[in-house]
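Every protein chain but one is kept in place in this view of the complex.
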């Protein structure tokens, strides 16, 4: 490994898992620019290993959705922006699982969309993961139907400690990030968070081999992951009010709340004001530009808050480099790391 | 033109425009299999032709969003499914317009999300349409910024007469179709409607040169269109409860209501049950399949009902041909028509 | 009967029932000031007469929720306000019914809050109506529990023809009124509607012996009613955008849409602007007044649109007489009618 890169490897013992953003001491302190090689366990804490392992029986509330971290990033102060770049996200096992879960999901009565229906059947699906061919295999439980899907690994949960004296369960997405469950959080993406607490205290988990838009039944193709990220800081500048994403091709804003139209509104309003600032456009002119060129890839419609993403291709942003180009630099760091591995 | 194709051309006089689905007599009676060459005026009735033509001044409520039709399809009876295949959608002029409109749009107080704010500024943007290069050009109103976008023509409004003694303004999407504002309604797509009234009475309008997901400000790149469709009937079979789309690559269900999560639920529940029936899957197995493989391209978050689309690639539907293959046949009819034109 | 009162009695034959607001010809033409003695059948068309008459079996969609009317009020023009004062609402039979209905109600998956649950059990409850003692008696179906409740008759459905070329099923409340299902619509209340079509074309039905706030399971204590109303016109003046109510003690605005917070917003925004106009208050001052003194009695959280009511006691409106005092005059007409009967 080159001397240019500071690499920290960390594989938590189950006793070190965190269950909330906020209220949890840092497991490591790292400098901005550090490459982190991390292991994350799946949302079930690895306890669902076959179709007979019903989550509601093998898992114990609130010990759901463990995250790896939090990491204290040296020098991060409230008002700064933390950049976390995903270098690689690789399934750690050759299988993954999904399930229904009682009163959780988009097409079932839940604890908030409360009704008098008994829960839908709890059922587990086990996926074969073929890391060479980059596929996962779905198999129906009540018939012989089976089909392959592309492997497209992502992290459902990544965030920082919230502000305002809060601590939030890892299952809840909000302004601090958390369980956004956006398929956009794949290798190659940089995610930006406003820093609320000294050190930012970021953590991540809930790896998915792939996920449909909305995460319909409430769980994706859940997997333990070997993940590499690079972290960096953008000091000062305008505050980052909601998590933002950047890829080589697009910038994105997010919003997490209910009802879903409000999540859409938050994400779009953030992107309108961001684009207006970057292109020195009047706000209504940016509003119009996004009305015709914007995308809105849904993240989740199942978690305690729903998450919407507003996305604009960089082709509409000629000459613009957001956050002082930190994405390009972290992308380069990631490439350097991968070439040396 | 080949004798094999029945082609009807129709360009309505403004006095023939319809303003509602239902309650309007048919302008033509057509046989299943007919190719229709239609002209549709833009959502402003063609009255917004420059930046000084403010819609709230040049248009008069409720004379908004005129549609061409309705067409009585011979033999269509309640319980049947009407198939409308878009052969081509071409802008009729070398310009198009968009605008904000008082108290309409996703990021403004509206008549339903009622607040005490005065309306945002009403502003018009004129787009240059380059039919050769397949682009439209956006120009900011308060600065010199300008950028090209791909031309991607679609119809915002298409539907049939509703059931239950109802007539609905053309601006409202619901189970009968209407102003769904989905970018998926482009050339090459077949849309399916449950028939509620004898003759189905379908109509269409509200052409867009392109549109962002959600139609953020409430109006797309609005344009008059020269549009060719082929219509056909699927007699009997299961009822089509909500509009469905089919392309060469995917099948889609829609839902139009508020809040947006309920539009999402309708579309996904319809697709789950549709896929379960086609693949002979148990419903929970179909729910799981869509949870990982499904897409959810947002249509509109601005109209009286919001519209969500649930989409599954045909790669996940090996050997399946929906609606007896009518899409493939209409696709072929369309190709024959285009090759003869 | 005094020569001063014009009284029209009308008991529709089932063939005369209307199933929509709009698109239906008037059954009678009446002058403003007319007292109407009407019979309205219950929401099931009188077909549910015992616990074995399951609504989904004895009723046929869309023949649900018949209304009596519409009545053409001479001289009513768009822009006017129609006043309908309830003089008396009396159950026509000594029994009434309620039921669950498949996929309808607040605590069940519905066609819009679509899920994968099978419908809850369909069950009918028959209530004894004691018109002397002014009570109804509830009896549990699966145990011996029984309890009396006060009789508090009201109409769930009352409205006028909508504007914008629309016709709406009687089950849907919107700006034209319709199935608002507010317990405030009892004898002594005047309801105001903006007139959209010449003659206003008002109709009413869906009598309830009583109803809880929100109409939780989707049906109230449903009953045929002998109802007396007086109708009048308020020519010109500001438009009445949403139905408003007035009693001797309070004024009320309504809003009907989804999600429920938007229905609340509509009703409150209408009442803020109404109160500001009547008290010559700045809008923010009226906003503050309502924030502390306003009530928000929920109407329905089960129909295709939810209905919220915003209410202010007249003690906060010293010296104010809304709509030129038409309520007081109609109240007087009602008293005169009752004293002469």
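Just so it is clear, A, B and C label the chains in written order, and each chain counts residues from 1 on its own.
Everything that follows uses one rule, which is that a residue touches a chain if its C-beta (ideal position, glycine included) is under 8 Å from a C-beta of that chain, and two chains touch if they have at least 3 such contacts.
What you see is a predicted model, and the numbers here were worked out from it, not measured in a lab.
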Using the document's definition of touch, tell me which of C:27, C:241 or C:279 contacts the absent chain. C:279
Which residue among A:85, A:123, A:155 or A:168 touches the omitted chain? A:168
Residue of C:226, C:261 or C:328 in touch with the missing chain, whole complex considered: C:261
Could you tell me which of C:82, C:289 or C:326 touches the chain that is not displayed? C:289
Across A:53, A:283 or A:328, the one contacting the chain not displayed is A:283
Quickly run down the residues of chain C that touch the omitted chain. 98, 100, 105-107, 120-121, 123, 125, 136, 138, 140-143, 145, 147, 149, 210-221, 258-261, 264-265, 268-269, 272, 279-282, 284-285, 287-298, 301, 306, 315-316, 318
Residues of chain B (touch criterion as defined above) contacting the omitted chain: 107-109, 113-117, 120, 259
Please output the residues of chain A touching the missing chain, sorted low to high. 19-20, 22-24, 61-62, 111-116, 163-169, 255, 257-259, 262, 265-266, 268-270, 272, 283-284, 287
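Assume only the chains that are shown with their structure count from here on.
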So if I superpose chain A on chain C by CA, what angle comes out, to the nearest 5°? 180
Chain whose Cα centroid lies nearest the overall Cα centroid: B
Distance between the CA centroids of chain A and chain B (whole Å) is 33
Hey, how far is the Cα centre of chain A from the one of chain C, in Å? 48
Just give me the whole-number Å value for how far the CA centre of chain B lies from that of chain C. 35
List, in ascending order, every residue of chain B touching at least 2 other chains. 258-259, 265, 268-269, 272, 284, 287
